[in-house]
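Omission of a single protein chain aside, the complex is shown with its protein chains in their original locations.
In this document, chain identifiers A and B correspond to the written order of the chains, with residue numbering beginning at 1 in each.
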Amino acid sequence: MDNKYFYEGASGPWELVIGLEVHAQIISHSKLFSGAATTFGGEPNTQVSFVDAGMPGMLPVINEECVKQAVKTGLGLNAEINLVSVFDRKNYFYADLPSGYQISQFTRPIVGKGYLDIELEDGTVRRIGITRLHLEQDAGKSIHDQHPDKSYIDLNRAGVALMEIVSEPEIRSAEEAAAYVRKLRAIVRCLGTCDGNMDQGSMRVDVNVSVRKAGAPFGIRAEIKNVNSIKFLMQAIHYEAERQVALLEEGQEVVQETRLFDSSRGTTRPMRTKEHAHDYRYFPDPDLPPLVLEAEWVEKIKKTLPELPDAKKARFIKDYELSTYDASVLVSEMETAAYFEEALKSLDPLTPKTAKLLANWLIGEVFGALNRENKLLEVCPVSPKHLAGLITEIHKGVISGKIAKEVFSMMWETGTEAAALIKEHGLQQVSDDSAIVAVIDKILAENGPMVEEYKSGKEKLFGFFVGQVMKAMAGKANPELVNTLLKQKLEN
Amino acid sequence: MNSKNDLIRLTLAEAREGLRQKKFSSVELTQAYLEAMAHHRGMNAYILELPELALEMAKESDKRLAKGEGRALEGLPLAIKDIFCTEGVQTTAASHILEGFKPPYESTVTQKLKDAGAVFIGKANMDDSAMGSANITSYYGNVISPWKREDGKDLTPGGSSGGSAAAVAAGLAIAATGTDTGGSIRQPAAFTGTVGIKPTYGRCSRWGIIAFASSLDQAGPITRDVRDAALLLEEMAGYDPKDSTSSMYEVPSFEKVLNQGVKGLRVGIPKEYRLEGMGADIVNIWEKGAAWLKQAGAEIVDISLPHTKYSLPTYYVLAPAEASSNLARYDGVRYGLRVPGRTLDELYENTRSEGFGREVQRRVLIGTYVLSAGYYDAYYLKAQKVRTLIAQDFQLAFQKVDVILTPATPTAAFALDETPSDPVVMYLNDVLTVPVNLAGLPGMSVPAGFSKEGLPLGLQLIGPAFEESVLFRAGRVLEEAAGFTPFLERSKFHG
Partner (left out) sequence: MSLDQKTIKRIATLARLKLSDDRIEPMQQDLNRILHFIDQLSEVDTSQVTPMAGGSTLFMPMRKDVVTDGNCVEKVLENAPEVACNMFVVPKVVE
């Protein structure tokens, strides 16, 4: 077993066991069981129907689109779709839960077992099992900081559709947990079933952490809530693992409880509400008959699924001979893959060589510039078509790699295409042998002693000569030619 | 010129005809009822009287009637059980916990009645949150049946639709809406000598009806006679996309089949409904009922519904369980009573403990218990399985018969001061009606005779799912043969 998975305690190494429960808000116009809108950030209680407010006599009616989205997601997770599923009531009292129960699915969820593959930094792929996915209602929001002894309740979010996606406890490290969340996020964004916005709360992660000695049965786990970024997820896991190891090393027991992550301190602490309260008394919701799906309906959805990240990555590797790493980066975000594929359309010629070059430039220069200016790819000043144009110019040998960087900057600033800029600024590289030879001769003539030193063994000086030639030609000489011709000249 | 008394004694069908023929106006008819209501407040049949609204609605109806544009129930004054949410009009379910609640929406059933032109004269009293069989748990006080025994004691009209039944019997409404979860339409109808029908589960929409037990609740009419019930049910029933348990089966015209008779119909007599110690008077009427149907051409068949005795315990697991969840929303936060507390949980406990009556609290506790961890399988799941067996009993029986005849209640109405303190004894009142709700079937109570104390006794007809037509046909035959003299014909109640 790999060392990186172990936390060292005085009594030896401890293995980390992690399960993730992700709540993903479904993209739909209206809520799961009511016709109120789901838009984020509305004025309080303006997106609340009488059903959402739990008023007397109100009844739920399910939104077809939400069911479709759950099925899509299940298919994207390689999971079984349960054609018959049941909604259960989860009963508990809280201010943001107007009916006093949440409509969820307990015994028979809409999606059963599946999996997703995560890629670790060293390139290994691990398959993480998914236990189930079910549909449930989101709760409203309690606002606690407007008044010293009162809380205010906004029910806009109450009733919005959520998918709860539960992983098997097969994740073994914080890094794997991060990779899982990133992958899951990429899948739902690609499918259009959830926007994956952890900071807006449309994707929330609860993590179950326990530790054990290798080969031992599962230890007692703690559930950590309120982890709203991948960075915090990793921090929380690290903290929790160390906390549990310390406890167990001291001979104490880990308490099964729900803890909150405190992002300002990077620690977890137990929730203040008493745990005894939680006997949810699940029973099938008598207002809702079983959800019965037709196999053809599910098949139809399957046929309309877009290409998922893993398939796209495999295709990039196969068709364009991209490296696993490059392909992974390109598919990690929908927008990146879309940009890349759009650029490929204008790439002339489209060969593995040019595709690779395009990938490098996208991942390197474009991302670099975006990061510096804190911009998203969606607002990149260089369009996919234009980037492809630049690659074409490089590939044709019109400009050198170094000049290309200058051209790129100008493209970024002006939004003009490469060919025009190259022409306007006369940046074409010189590939005329005689012109280069003439300059080489001049440089070598001007630097006689150094030539001698080079010939007597100081091979490093080659670079110096190259540099001088390039300088004399204002960088526009074709570097490969310079190298070849210079070498030839020096050998004589 | 019709005297107010004459007006009140008209059935819904007769009054409808009278209005169409312009023998009187809706305003006159409504006023007669409003006066009757005012004179008999002692009965406590109404939680809220609606004189201004009623007259407004009556005036609108008169306008339409004048133009010959009268709709199915135009101008007819109905009592609405206070479990139906009526927009802008206080709705309490006779519970303290909904004090002051004015729904910003109208229930589907009452909207349909409005769309048919009906006039609403008041919100009828009932048992708190529909839990009870004697209308003695209402926050607004007991309803007193217009019927009296020789000893003159106040009698229960039955429950939970006690106010609706009492109003119809006593001429304080021409007809009423009720709801029935374990017998709450049929039992009060039987106790008051009126007709009550609980249709097949899913016939009427539950949207906007304060929920008690979602898989059992059904709305239905309480009326003077079988024809009126047919007319009213036709307007109340129908598919509602806002209710996921609402049936898409088309609603046939019940009025059309009324007089089709029962020739060739097979009538089942379930032996398990002959309870130990059942009074001779009710058994006698049951036998008479069978004879009347036979005389009219039906075939009487002995049948067995073997799981009958388990209906009550099944019901008393399932109904409280669903209720405990349905009543969780009454917490003092968004509507109704609020009793303050320092913390959120204190707010909940204070509000709910003060707001829910004792019977409600009992049922919420039982319901919470049978769903709780460790007990769900033994109680709730078990009860759902027994329910399947009860429903199967009926399915098998309906392969042999077309309708089933039983007594509606084991006894006639009891006195208010005779109500049992042991909750289980009280629950036994429902033993004959509860199986019908568990199986989701339609059931009707028709007044058929009198007990030895001279109080009404009703017979129950049970039909296969969505076969209310059979109930109306058989009910009509029973009604004609029984020749039951209703309360209004027997007494000088209205002076």
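Here, a contact is a pair of C-beta atoms (placed from the backbone, for glycine too) under 8 Å apart; a residue touches a chain by one contact, two chains touch by 3 or more.
Because the structure is a prediction, the values reported are computed rather than measured.
Visitor: Which listed residue (A:His144, A:Lys303, A:Arg372 or A:Lys460) would be found touching the missing chain in the intact complex?
Guide: A:His144
Visitor: Looking beyond the chains shown, say which of B:Gln260, B:Asn284, B:Ser304 or B:Ser372 touches the absent one.
Guide: Going through B:Gln260, B:Asn284, B:Ser304 or B:Ser372 one by one, B:Ser372 is the residue touching the chain not shown.
Visitor: From the listed residues B:Arg9, B:His96 or B:Arg387, report the one that touches the chain absent from this view.
Guide: The one listed residue touching the chain not shown is B:Arg387.
Visitor: Which positions on chain B touch the chain that was left off?
Guide: Residue positions of chain B that touch the missing chain: 100-102, 104-105, 200-202, 215, 241, 244-247, 307, 309-310, 312-314, 316-317, 324, 328, 331-336, 338, 341-350, 352-353, 356, 361-362, 364-366, 368-370, 372, 378-379, 381-389, 391, 422-424, 427, 440, 465-466.
Visitor: For chain A, which residues lie in contact with the unshown chain of the complex?
Guide: Chain A touches the chain not shown through residues 28-30, 34-37, 43-53, 61-67, 93-95, 142-144, 146-155, 260, 271-273, 276-277, 279, 281, 284, 286, 288-292.
Just so we're on the same page, only the chains that are shown with their structure count from here on.
Visitor: Which stretch or stretches of chain A touch chain B in the complex?
Guide: Touch list, chain A to chain B: 50, 53-62, 89, 91, 93-95, 98-101, 151, 153, 279, 281-283, 286-289.
Visitor: Along chain B, where are the residues that touch chain A in the complex?
Guide: Interface residues on the chain B side: 85, 91, 93, 98, 101, 103-105, 107, 206-211, 213-215, 241-245, 321-322, 324-325, 327-329, 331, 333-335, 344-345, 348, 368, 371-373, 376, 380.
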